[in-house]
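The chains shown are only part of the set, and none of them has been moved.
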Amino acid sequence: MGVQELGVVRRNITRADTAAVQKLSRFGVATIHEAMGRLGLMKPEIRPIYTGAQLCGTAVTVLLQPGDNWMMHVAAEQIQPGDVVVAACTADSTDGFFGDLLATSFRARGCKGLVIDGGVRDIKDLTAMDFPVFSRAIHAKGTIKATLGSVNVPVVCAGAMVNPGDVVIGDLDGVVVVPAALAQQVADAAEAREASEVAKRAKLAAGVLGLDMYNMREPLAKAGLRYID
Amino acid sequence: MGVQELGVVRRNITRADTAAVQKLSRFGVATIHEAMGRLGLMKPEIRPIYTGAQLCGTAVTVLLQPGDNWMMHVAAEQIQPGDVVVAACTADSTDGFFGDLLATSFRARGCKGLVIDGGVRDIKDLTAMDFPVFSRAIHAKGTIKATLGSVNVPVVCAGAMVNPGDVVIGDLDGVVVVPAALAQQVADAAEAREASEVAKRAKLAAGVLGLDMYNMREPLAKAGLRYID
Amino acid sequence: MGVQELGVVRRNITRADTAAVQKLSRFGVATIHEAMGRLGLMKPEIRPIYTGAQLCGTAVTVLLQPGDNWMMHVAAEQIQPGDVVVAACTADSTDGFFGDLLATSFRARGCKGLVIDGGVRDIKDLTAMDFPVFSRAIHAKGTIKATLGSVNVPVVCAGAMVNPGDVVIGDLDGVVVVPAALAQQVADAAEAREASEVAKRAKLAAGVLGLDMYNMREPLAKAGLRYID
């Protein structure tokens, strides 16, 4: 685990393999979280700002200071097509660090969306642009540009460790982070998991019980489950 | 009030009268709550996972352990057409206890929906299925199957007491629980209340003030209300 | 700052200038908040009860007691066309102080909507009526009519000071309050700000970086920002 540092912009980062990212984009957050062995989730407080918002891309990380969005502008220059900006903050803050102007700038650089452990504003415009944002809060509160944070350092965003270049996937179920080095392996596991669910879904729809399909009756009895009439 | 117990599945429960449930399904949560004398509400943290989700049915109760959804599979077998599953947890947990596979299984049994004092996932699928869920959180976090809880014991779900067989009604205003024995009486009271509101609504729409319609001016003056110009 | 008082209804209040209110209605909450020098916002817990709810009008203020909506009826009589009711409470409460009957009455008086630091109910009806409400909670819990609060006294609503007659604007970004005396000045500043953003948006969309457009490179270097390859 690297060390967080302030006042630093790392320009060269190793992004996850494009094909792996592409493949991951086909799966939902819950499936990928399972495929990763149930790790990598952000806290449930992070929600999409509009129904239908979803994103998948490689992380450009930002470490913000509370009430200060200066580093968002610094981050814009580091965005490459296919990136998602992941913004953490050195202290809890619901201020509106991001709005439609920054979204316009980010999109012009090829940005796929934003995940921020803080607040955003201009929700109507962001929705109209269909610029996906996952945030802790919606707040019109403006921010200043006075103190250095960092760009492309390891960050903790909503309880999840994010390294620059990691794959970040967000949908209605929340946001999950896949370390760059594991992207292909997790994508394959997600594919396998999804395939295996098709048959299960059909059985369950036909009325087969999970109790039988998963052979749970014996372990339940062993654990002491009693049926009372 | 019965006693909560772990490791127990009650198979025979007394469900509220079908006609009463049917009648209750015509009224909103706020009306039924008033008809019950302002009791029976769950806490406002329990929200529908998609706009338009609504449900009315008889409760199959589940007592879960935190991070463990084993009992959901046990509960599935106890569901009869028209039931709503009401899941409580022995400790606060926002884990995703429920997703589209369980919803498929529940629906195959005739389940009308889920109320859970915890988290759920696969929101996109659940919405597409129009499977109504009211939950405390949305979280992709997976759960294990290791510890016994119970099915069809009395539970406390989001601050409300729920006995198996009670009527559970959920809509945009939240979730209310009607004891099975009171179902018909509450349904009748709800009907009367709704009828009485039609005339009131018309008067208010015509510009009559509640101050006059409810004869509040005298009690307000008596309480000491002063008008200042 | 006036003094809050209980048991008082002020009948004559000075509403913000109609033309200024009209002009303010053209701008979003974030823009107006910036135009006011970044003051006047309510806390982000206050959210619209349905997507698309928005309002702009002059404040009729209400000071409620917890679990008691008596003063809402008193307030109804003080509403003039174009007013927004702003309801504060003497203690935190998520009870449902407001529903479709009161909305019907308020609308009959020309009310433009409600902002309440508490709960509301009948969400389905309020949405169907397109009656905009911004609230802290949605809860079916009924309220009583037993204790005096006040109407048209200064209140603190969700952290913001509101005087009767102030302009209150709500949209997807939250709620902002503009003192009546500043309405025209803030409306003009909002117009200027919005105009200045058009050019900026075009530049950013064309790929110009905020770093260059706002001349940030020098101050960032001065602050010690280091780029690492």
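Every chain is named by a letter (A, B and C) in the order it is written, and numbering of its residues begins at 1.
One rule holds in what follows: contacts are C-beta pairs under 8 Å (C-beta built on N, C-alpha and C of every residue); 3 or more make two chains touch, one makes a residue touch a chain.
Not measured: the values here are computed from a predicted model.
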For this file the homomeric complex, of which 3 subunits appear, totals 6
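What we mean here is this: only the chains that are shown with their structure count from here on.
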Numbering shared by both copies at the subunit C-subunit A contact, with half separating same from different = different
For subunit A superposed on subunit B via Cα atoms, how large is the rotation, as a multiple of 5°?
-> 120
With chain centres taken as the means of their Cα atoms, state the distance from subunit A to subunit C in Å.
-> 31
By the touch definition above, subunit B meets two or more other chains at residues none
What part of subunit A is in contact with subunit B in the complex they form?
-> 28-30, 33-34, 38, 41, 44, 47, 171-174, 176, 197, 200-201, 204-207, 209-211, 214, 216, 220, 223-229
Which residues, counting only subunit A, touch subunit C once they are in their complex?
-> 7-12, 70, 73-74, 76-77, 94, 96, 99-102, 104-105, 107-109, 119, 121-124, 127, 137-142, 145, 147-148
